[in-house]
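One protein chain is absent from this view; the other protein chains keep their places.
Order of writing sets the labels: A and B. Residues in every chain begin at 1.
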Amino acid sequence: MTHLGYLLSGWGIALGVLAIYALRLVRRGRRLSARVPPAHRRWMQSPGTSGD
Amino acid sequence: MDILATESRITTGSRGTRLLGLAALAGVLALLVFAFVLTDPDVRTHPTSGEEFGQFDAVRLLYLHVPMAILTYAAYALCAAASAGYLLRRTPWWDVTAHAAAEVGTLVCALVLVTGSIWGRPVWNTWWEWGDVRLMTTLLLFLLFLGYLALRRAAVDPESAARPAAVVALVAVLDIPLVNRSVEWWENRTLHQKSTLAELKIEDLTLFTLVLGIVVFGLVVTWLLLHRFRVGWLERAEVTHGIDRAIAERRGVASTTGVDSTVGQTREES
Partner (left out) sequence: MREVLADLSLVAAKDLRIEFRSRVLANQVAPFALLVLVLFGVALDADQRTLRSFAPGLFWVAVLLCALLAVQRSVAVERADDAVVGLRLSGMSPSALFLGKATAVLVQLLVLEVLLTGGIIVLYRSSVEDVALLVLTGLTAGVAVAAAGTLYGAMAAGLGVRETLLPILLLPVLAPVLIGATRAFDDALGAAAVDGWAWLVLLAGLAVVLTLVGALAYRVLVED
């Protein structure tokens, strides 16, 4: 296979960066979820209101 | 209440996003097989001299680069649409969507520039080509959205950044045709059109792999967008909740039993 170095670095960087970003997002989500009470966690609800 | 529902309280995942995530992972693996094993390298023979030329195995980078480029533009289009939606409706939903699309779009845009550069080195014999319309447009778009994200981060209160950010996003997207036009005039040559897709011998499998790439990275980007949206939403909720709690604590000084019940719950859970 020609250009192996270019291929590995291109795919490696892209998939690696996406994976790191995804992991960080999940971590951030976990941390925030624990801090925000359940009433505020529903996605489609305005942050100003409370209750289900 | 099943397990998935209770779990969704501690993470930003839901049944839907888990399935989506699994599909995206499986898709990436399938794409790797198609891009590295099943497709042939781009080798053409010169009609008269019989010399071999083409992109050889470097073409395998395009199955990554081209889908991500398309998705960058899609994410920015979503950001502009959500910004317009915010200016019309003024609800946090649109604002958080715009922010999520801008952040994910900028990340993918950075990867497009990097992978394009890595591909350009063996094929065009240069890391960077000044005067190529799509390169310059994408780079400026990237810089415009770096400004957008800087504005978002600079704001102390996320609500106050919503309107300016919406304007910045709309101006940035409006700027694309202007940038495109001026760069095209600036140096009337583009390497993209002569040497990539138009000239590539597109066989069925090549085309299929490209389309598969678009679908797979579409799944990946959708998963990222959903999670980024939920994180953004929680950040908003945390700010609102912080204010609520402060008010509740004030009240609690007067009557110690009157503290917001949800606050007590969270403390026990965590």
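Everything that follows uses one rule, which is that a residue touches a chain if its C-beta (ideal position, glycine included) is under 8 Å from a C-beta of that chain, and two chains touch if they have at least 3 such contacts.
All of these numbers come straight from a predicted model, not from anything done at the bench.
Partners of the chain left out, restricted to shown chains and counted across the full complex, are B. The missing chain, though absent from the display, is touched by one residue of B:Leu144, B:Leu210 or B:Leu225; that residue is B:Leu144.
Looking at B:Val168, B:Val220 or B:Ala237, the residue that reaches the missing chain in the full complex is B:Val168. As for the chain not pictured, it touches chain B at residues 87, 140, 143-144, 146-147, 150-151, 154-156, 160-161, 163-164, 166-168, 170-172, 174-175, 178-179, 181-183, 185-186.
In this section, only the chains that are shown with their structure count from here on.
Interface residues of chain A, counted against chain B in their complex, comprise 1-4, 6-7, 9-11, 13-15, 17-18, 21-22, 25-26, 28-30, 32-41, 43-44, 46-48, 50.
Chain contact summary for the complex, chain B toward chain A: residues 9-13, 28, 32, 35-36, 41, 56-58, 60-61, 64-65, 68, 91-93, 107, 110-111, 114-115, 118-119, 121-122, 220, 223-224, 227-231, 233-241, 244, 262-263, 265-266, 269-270.
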